[in-house]
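Missing here is one protein chain; the remaining ones are kept as they sit in the complex.
And now, chain A:
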Amino acid sequence: MSMLETRSTPSMLYLDGVHVSFDGFHAINNLSLTLATGEMRAIIGPNGAGKTTMMDIITGKTKPDQGEVLFDGSVDLTKLDETQIAELGIGRKFQKPTVFESQTIEDNLLLALNVDHRVRGTLFWRQSKAEAATIERVLETIRLTDARDRLAGSLSHGQKQWLEIGMLLAQDPKLLLVDEPVAGMTDVETHQTAELLKEINRDHKTVVVVEHDMTFVRELGVKVTCLHEGTVLAEGTIDQVSANDRVVEVYLGR
């Protein structure tokens, strides 16, 4: 039996004893993970390790069968849906870049802005100077100022990744979940993305990055958590984790 009184932790994100199974397959198995406010964490792990399922649980897409998921100290995320969780300040970049393809880059950012999301608010919405300035700033950060009027669908894969990161910036969340941000990017773009994420982290945002690319993870220079079969296999610096025998074993095959 779980305790009924609300827990309170000083961390930004707190997962404890989380279990999820789909038709008997244990996607997440007794997963526990804690992120301090302002921390950036890299999550690695082979395919099927449960990285994306973990993000689904945090963002409300999947409900855990068991376990605690707390945000910002005491908010129980398992009781909220996607919209409520997004409104709390958790933003997500998907593994496959998901932007609104038939709308312009500027409109994509406009939609992501952290303003009134209710029907009446959007129907009678007029852009304020501050919002226009935010969009300008984000466009500059993601280097798409010149492409602002182009349809998002016409962007290259790497640019879409950046646009989605830009949407995260416009959303201005407290916690960013970034799923495979450098997939399909050139080395230069990968390097720039690492710089960008570090910069975002410097603005006191808590960031979770899921990535396969080890050069990229190394470049981030943050604590690494390795997942395997839905549970934490190892945690530490990238050097410690990659020296771990069991990590080597799951990555290179048994």
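The working rule: contacts are C-beta pairs under 8 Å (C-beta built on N, C-alpha and C of every residue); 3 or more make two chains touch, one makes a residue touch a chain; residues count from 1.
By our rule, contacts and distances are computed from a predicted model.
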Assign the chain not included in the display its UniProt protein name, restricting the answer to "Polysulfide reductase", "Electron transfer flavoprotein subunit alpha", "Citrate lyase subunit gamma (Acyl carrier protein)" or "Urea transport system permease protein". "Urea transport system permease protein"
I'm checking contacts with the chain that's been left out. Which of A:Ala42, A:Ile57 or A:Leu110 qualifies? A:Leu110
Taking the full complex into account, find the residue in A:Ser74, A:Thr122, A:Ser154 or A:Thr215 that is in contact with the omitted chain. A:Thr122
Hidden partner sits against chain A at residues 59, 61, 81-83, 86-87, 91-92, 94, 98-103, 107, 110-112, 114, 117-119, 122-127, 132, 167, 171
